[in-house]
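In this view, the complex is presented without one of its protein chains, the others remaining in place.
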Amino acid sequence: MHKSMINLTINGDEVDAVVKDNLTLLDFLRDQLGLTGTKKGCEEGECGACTVLLDGLPVNSCCTLAVECNGREVTTIEGLARNGQLTPLQRQFIDKWALQCGYCTPGMIMSATALLNTNHHPTELEIREAIEGNLCRCTGYAKIVEAIQAAAAEMNWEEA
Amino acid sequence: MHKDCAKTYFKKPEFYRLTGENNYVRIDAEDKVTGHGQYVGDIMFPDMLTGRMVRAPFAPARILSIDTSEAEKLPGVKCILTPKDFEWKHKVGNGEFAAEFADKEVLCTEIVRQVGDDICAVAAIDEETAQRAVDLIKVEYEKLPGVYDPFEAMEEGAPEVNWEGKGLHNIGMQSHMCAGTDIDEEFNNASYIQHRDYSTHRMVHAAMEPHGAVATYRNGTYNIWMSTQMAYVDQFWYAKCLGVPENHVRVIKPLVGGGFGGKLDSYSFGLCAAKMAELTQRPVRMILTREEVFQTTRNRHPIYMHIDTAFAENGKMLAKKCYHVLDGGPYGGSGVAACAQATLWANFPYKLNSVDFLARRVYTNNPAAGAMRGYTACQVHFAHDLNMQYAADQMGIDPVEFRKISAADPGYVAPAGLHITSCAYKETLDTAAKEIGWYERKDKMKDGEGIGFAGTGFVSGTGFAVLEAPNQSSACVQVRLNKRGMCTLYIGSHDIGQGSDTVMTAIVAEELGLPMDMVKTFMSDTFLTPWDSGSYGSRVTFLAGNAARRAAVDAKRQLFETIAPIWGVMPETLECLEGKVISKEKAELQMPIGDAMFKYMTIHGGDELVGVGSYYHRTDNSQYNGENTTNYAPAYSFSTGAAHLTVDKETGVLDIDEFVFAHDCGRALNRRAVEGQLEGSIGMGLGYAVYEHNITKEGKILNPNFRDYRFPTALDMPKMRTFYDFTPDEEGPLGAKEAGEGSAAPVAPAIANAVNMATGVYFTSLPLDPEHIWRAMNGMEDDRHSK
Partner (left out) sequence: MVLPQFEYIAASSLEEACKLLLEHDGKAKVMAGATDLIPPMRDKVFTAEYVIDLKKIPGLDELSYDEKEGLKIGALTTLRTLEHSPLVKEKNPAVAYAAKVIASTQIRAKGTLVGNICNASPSNDSAPNLLAQGAKVNVQGVDGTRVIPIEEFFLGVRRTALKPGEIVTSVVIPPLAEDEKAAYMKFAVRKAMDLAIIGVAAKIKMKDGVCTDARVALGAVAVTPILAPAAAAELIGKKLTDEVIDKAAEAAMNSCSPISDIRASKEYRKEMVRVFTKRAVKQCLEQY
């Protein structure tokens, strides 16, 4: 059994851990750290429920080794709200009813967060492309797209 | 409380605030956007073990031996279950009245009937150890001849799948619905008759959350957190199979990440988790892998449908005969009811003088089929609507007009015993036709362009309670009011993502005139909440919603009967509005609900106030045993889907420009919730029509993953517009009918009819993937996935 010592930043906090080399980032977050907001849907990189930000970019945590993240920065759904304040995206997902069963929601919000971090004026196509790797079985995506558009508009309004 | 007594105190629409202004959000939304919400896989206990199933690699087969010795030696393995642990107990089934149909062993004692059948279970200190233990368990099999085609399975001499010599060969369930005028005479007098054949393919629910269970065993009680749509039915079967009374089995539904019918069966993995929790005295978590979900849970029945239809000269449909053969796989469970339902839908949404519908659910060695969003309505409406379109074209009548000629109306009573109450089917047709631009476009269609319609009907609140229940009541609700005017709501109904917990809360808040956050809702826990038979048959909004309304009204009545004498008015003249009890007649008479409750408790010796409500729709079991002529539901919903698309004739690829959906759901209790259901239905319907196909070979699913089982991504969805403002239903809770299940049915046939128009080919099977369309346009047989 091969194990490694890793040091990484998770939601702004420095974390030291010993991990098995074959442990995925997803299982590390869920089972070792109890951060169960990141969901397990397929374990094959095909559903996006496990999306987290790795150094700011959206990745499938099921296709990432925990040990691979040594020295890097990971943001999960639990890391978005600060001081009890939801992000505009989280609020818009609530307001627009952009979720039903909610199982894809954390991953969906992480992908959308990554988009809005770099593109404050996304077109509808750009939004759909940003969430192309996040499957949703309930909503038909329409309300999700609408919530992301509304969050972008809100952020632009805040900038202005 | 009796129906009529409740009605006296029902709030009138002019006093609706919440559902009128539609400004409330889901009660679980914040938990879901922050990642704090707990699904079954998120539940953690100290000392928890991980469970895994040992599954059959092929089927059918006879188990010759099971050797667990190597696995037992592996450090960290805490428990191994073999078929011996369950062999003396009950099999798993569906309805209590039909317990004799229970046909699935918890662990296979001798015969393996489908790939992935449950053989053994393991609990170990972690997932890795459990997996290794599974690999170390040696099972010796003798392969047996299998049968994978339902028609072959029905032949005498075909291998017996799971049939114990009852009835016709390998037929697990048969349903014959025959009613109305003399059908031969109707056909003899018809001016146009057609005979058509259709078939549909295997699809899966593919809820984003895999199935799973977490179990503990404490104080002689099994506590099972289950990703389920029917906790009370699980409790029933689990008690039977664990050999204990139901008071030893507590099933709790945490957040469920989608169900769509796939979580309606009481699966073995949950039972094994419970048993292993007992034997190890430690919590056990068992979550299925995605591949297991595909191969070993349920799927949508493939159905082969033959339809004979008789029409009058003016296009009116007179009579219909059909024969539906369902590929059930080797087990009944939630699939048993599918057989009767497959005859029911053929009645909708058209008036008929005479029907003769026969459905057979056949045992095969394919993966077991069960309930899936629409409960065979998607398959049956696909065939029967394409059948209508074909007739319209043959008779040279505009397809919208043609559908309207026979369309069901309010008050129509079908020969099969169905009483239609509110019905806006014709309005949905008109809306869809107008919005898709049918009348402007129909004469200017380009080559490869098509517009297709499909009309469907569905039950709203199926009466069937699965388990025996007094008065067939299948939804019970309790509300409790305290001295601060806070309401605690106990509901048994199952929110699996559709938002029913929110809607129940809103209904109660509406009746009690309270803001949403004054109503605290507890749900789906068989020891805590009242009986509810589950989320299926589009019963939650209608049945549980009415039960919730009655419970709230029962509480309100008791409060009014206490306050009215103090004010010297009649209790019926009071109402709860904006946090207050008010007199509808004297404006000066008003009191905060908290104060009113304080008075109530003072007068009643300190008692808090409890209101109870239930709702039932009386049907009978004749739908499953016998004549099958009964009124299935208290109301029915109707829909029209319309697709506008172009076909790339070189590749067979569809470009769906727009999908318009008009759905008669009575009064929408929350507009965004309804839209979300309709949009989700279009997504799933589009998947069924074009993208999704479980390809099997000798019962093994060849694409048990999201790479090759491709349901639509955000980029694949067409532009959608939904319309649902039709007449409120008199009996529905605050006027509502179902909005999430029947709505799945018209999508595939609307797309198929549009493809027919675009290509000039009458398709008769699904899915319409590009190669299927390309082959049909080139006159080639589609034998790609023949068994």
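In order of appearance the chains are A and B, and numbering begins at 1 in each one.
In this section, a residue touches a chain if its C-beta (ideal position, glycine included) is under 8 Å from a C-beta of that chain, and two chains touch if they have at least 3 such contacts.
Keep in mind that this is a model prediction, so the values were computed, not measured.
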Inquiry  = Based on the whole assembly, the unshown chain contacts which displayed chains?
reply    = A, B
Inquiry  = Please identify which residue in A:Asn11, A:Thr38, A:Thr87 or A:Ser111 touches the non-displayed chain.
reply    = A:Ser111
Inquiry  = Please output the residues of chain B touching the missing chain, sorted low to high.
reply    = 126-128, 131, 289, 650-651, 690-691, 695, 702-703, 706-708, 710, 712-716, 769-771, 774-775, 780, 784
Query = Where does chain A touch the missing chain, residue by residue?
reply = 1-2, 4, 20-24, 27, 43-46, 48, 51, 54, 57-60, 62-65, 67-68, 70, 111, 114, 129-135
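The definition used in the following text is that only the chains that are shown with their structure count from here on.
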Task = Can you check how far apart chain A and chain B are, centre to centre, with Cα atoms defining each centre and the answer in Å?
result = 30
Ask   = Across the complex, what residues on chain A touch chain B?
value = 27, 30, 34-44, 46-47, 49, 76-78, 80-81, 86, 90-91, 93-97, 99-106, 109, 127-129, 131-145
Note = The answer for chain B against chain A in the complex is residues 25-26, 28-39, 41-42, 44, 127, 205-210, 255-258, 260, 287, 289-290, 496-499, 670, 672-673, 675-676, 679-684, 705-707, 711, 713-715, 717, 720
